[in-house]
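To start, the structure under review is shown below, and the notes come after it.
Of the protein chains in this complex, one is absent; all others appear in place.
So, subunit A:
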């Protein structure tokens, strides 16, 4: 196999001392139980591909893709070895070598054709305000929710400018389609009205901050936290648990902000056994929902059961993918409701 992208990570792979501390929080390892499923195991696999000691096979490809990119491994690693970035490079080399999942290709073609991950002609709720708002594919598809979230912004004094956006490009990067990502990024940039904007989606904001260093987006929760004290809010008197999305907590370090907002709107948070930067993943990231839905749902089920054990009625989160994955499991059990924190903010401002 021709190694192009992994080459750049040789030193990083040598930095990994293989201490196995990443076993502790790896959601895939917890489900599947073989060391090959852990972050260290995957680092060893990529090293094998890099050195040529390991031949790529369907099994190796599956293992390289069975990661939710939750970054728990990097967080627990004293040397902060960037396993998800290494895996993204490995995926890119595997794609170049012809190891392509039909499901991935289909998803990316949808983005190319329609600009969003659903492959649908979605019409953004255009607003001719001042501050550009990037909804992200998932909220673009949930148009009623998007309308409410835009109302939140209006109520806190922002005049949203909604434009004809396209996907931020995250799926291209995460699934290993680096060349196509470069092309897509150019198109994404063209659509942006300005370098400064507000982003509604946790995954988009993380990916944009990492992949478009020239841009200066703000995450919606930062803005709400800043402005909410200036408006009248209804205290909701709810007791919920809050699930930290990986991209927000570990990716951007935003752990306090959501909890502050919940406190401001009179919502008591009963914490899950793992929280903040140590929070367990829902299993929905890294393309796992497309690559291995069963595994993604098992991880979500584990997380949801922790929430149910707390005796709260509602699990609140911010990431629409967490909301989807956890929500799907919740609907089957009817023991807990999964909601977006923004829905509670809207309720408090109603």
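We adopt the following convention: a contact is a pair of C-beta atoms (placed from the backbone, for glycine too) under 8 Å apart; a residue touches a chain by one contact, two chains touch by 3 or more; residues count from 1.
Basically, contacts and distances are computed from a predicted model.
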Candidate names "ABC transporter permease", "2-hydroxy-acid oxidase", "FAD/NAD(P)-binding oxidoreductase" or "Methyltransferase domain-containing protein"; UniProt protein name, chain not shown: "2-hydroxy-acid oxidase"
Absent-chain contact - pick from A:1, A:54 or A:269: A:54
Where the unshown chain meets subunit A, residue by residue: 10-11, 14-21, 23-24, 33-36, 41, 44-45, 47-48, 50-51, 53-55, 57, 59-60, 63, 76-81
